[in-house]
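Working notes for the structure below.
Excluded from the complex is one protein chain; the other protein chains are retained at their positions.
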Amino acid sequence: MFRSQYDTDVTVWSPQGRLLQVEYAMEAVKQGSACLGIVGEGCVVLAALKRQPNELSGYQRKLLKIDEHMTIAVAGLNADARTLAKTMRTECLNHRYVYGAPLQGARLVLDIADKYQRCTQMYVRRPYGVGLLVACVDATGPHLYETCPSGNYNEYVAVAIGARAQSAKTYLEKHVDAFKGCGVDELCKHALKGLAGCVAGDKELDAASASLAIVSFDAAAGEAATQIIEDGDVQKYLDTVEIDAAAAQAENMAVDDAPAADAMET
Amino acid sequence: MASTGAGYDLSPTTFSPDGRIFQVEYATKAVENAGTVVGMKCKDGVVLGVEKVMLSKMLLPSSNRRVATVSAHAGVAQAGLAADGRQVVARAREECDNYEEVYGIPIPPTVLAQRLSEYVHYFTIHGALRPFGTSTMIAAYDEREKAHQLYVLEPTGVCLRYFGAALGKGRQSAKSEIEKLDLTTLTCRDALKEIAKMIYTCYDESKDKPFILEMAWLCEETKFEYQLVPQDLIDAAETWAKKELEEDDDDDDDDEMAS
């Protein structure tokens, strides 16, 4: 019936010192459609692959603007992401009221990661089943963070999460040295190319399913600004990249799904 | 099921027939598999070193720090679940702030250690909670006694004072190395090298994931403020450690030749 007697409650340690409920929550992130992020020169770009639950419905949005200088991409349970996004928006707004300035990304991500963690140590809660990529440009420059259900968070140069994210990770790792001096346009191309590998076998990356978010420093406004590009607007970005569908697929086939992300990362 | 608790191991509120609390022991397992952490109380201060495992080469080196400042004159290094560790750090900061607000002097290390152990212990006596999967080394300076101290706080809530301690995967070999040193004369600068060597000794490049050596100290040199060790000193310690290990290998080879 159950895989083990230690895997039904979040507050129960397995004899190996693992928290199986937390590890299962990490699996939920891997079921979500892919998203990725890349840090460039003074900017961060997120790309997300949207899913259409059925043919009559629209596409589930995956990029949520938090504040002018911050946007998140979500993979996993969308409803869980919304409560986290609400908290983040409130925190950003409060910070702007009190300090008259945007909130530092690192401080917010730490708070959110603590929110995740508390759910893993209380019997009455369940872990959040969603991973976030947080892109922000703040007083200390451009940043990209990943949060996950275990309450761990990390800062990356580039990262991908969600279903078939391994293919995007492979792409990003291959080009990681090129990102450093990249402007917005170059970064968008890399992001779409990386995302192309995450598309399910029988489909192709198109304007309906792809979405982009650009967080960059707006010199005119004197502060960072977010731009989310979805639906028809993505087409012109897609036109700038030659996505070799066959090659992306091949890469996709070659790599198995991501190895179990280490929930017990210690 | 002999090795496990046979149903007596599903809650921290359950004793097994032979008087053990398995859930707390299992939490300790999460620490035992973690990256090595070594701490030493030297002549002129305390040094803590952590083997921070890096799971991706796209991670920023500063990401996911395993050493943390909790007040000007106190800090920690942790082994185990990073997310659990942060809760202990947050509590430590609260205790430091609170003590100073009330009494007007920095919290004495012994008080900090005791208050944190009460906090961690609380999570071992409630059915609705789980014990922390993290052990915490605390380095702190006692302003009144003019003394620096090293404590280790375990998931059980036990907190003891040490001259030298090691946690995580490489703890056994590190402990036996610490025992060979004379900590009453060792300086923090030399301890950096020794800790680097201990961590590199138990690291197997072919088997283990890449790591970053993270170090923090609190010593005369830092005016007993808890600070990250400057990167050039860490680099020097690493270079020294690697060279020492190579020489040891060579010696071993020589021994083999001789026999």
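A and B label the chains in the order they appear, each numbered from 1.
Note that in this section a contact is a pair of C-beta atoms (placed from the backbone, for glycine too) under 8 Å apart; a residue touches a chain by one contact, two chains touch by 3 or more.
Just so we're on the same page, contacts and distances are computed from a predicted model.
Undergrad: Looking at what's absent rather than what's present, what does UniProt name the missing chain, "Translation machinery-associated protein 20", "fructose-2,6-bisphosphate 2-phosphatase", "Proteasome subunit beta" or "RING-type domain-containing protein"?
TA: This omitted chain is identified in its UniProt record as "Proteasome subunit beta".
Undergrad: Give the labels of the shown chains that the missing chain contacts, considering the complete complex.
TA: A, B
Undergrad: Of the listed residues B:Asp18, B:Glu101 or B:Asp182, which contacts the missing chain in the full complex?
TA: B:Glu101
Undergrad: Which of A:Val44, A:Met88, A:Ala106 or A:Ile161 touches the chain that is not shown?
TA: Here the residue in touch with the unshown chain is A:Ala106.
Undergrad: Among B:Thr36, B:Ser71, B:Thr156 or B:Thr222, which residue is in contact with the omitted chain in the full complex?
TA: B:Ser71
Undergrad: For subunit B, which positions touch the chain that isn't shown here?
TA: Residues 65, 68-72, 93, 97, 101, 228 of subunit B touch the chain absent from view.
Undergrad: Against the chain that's been left off, what residues of subunit A make contact? List them.
TA: On the subunit A side, contact with the omitted chain comes from 97-101, 104, 106-107, 110, 138-140.
Definition applied: only the chains that are shown with their structure count from here on.
Undergrad: Inside the complex, what are the residues of subunit A that reach subunit B?
TA: 5-6, 9-19, 110, 113-114, 116-118, 120-124, 150-159, 169, 172-173, 176, 262, 264-266
Undergrad: Note which residues of subunit B are touching subunit A in the complex, please.
TA: Those in contact with subunit A are residues 3-5, 7, 9-11, 22-23, 26-35, 53, 55-60, 62-64, 79-84, 86-87, 90, 123, 127-133, 168.
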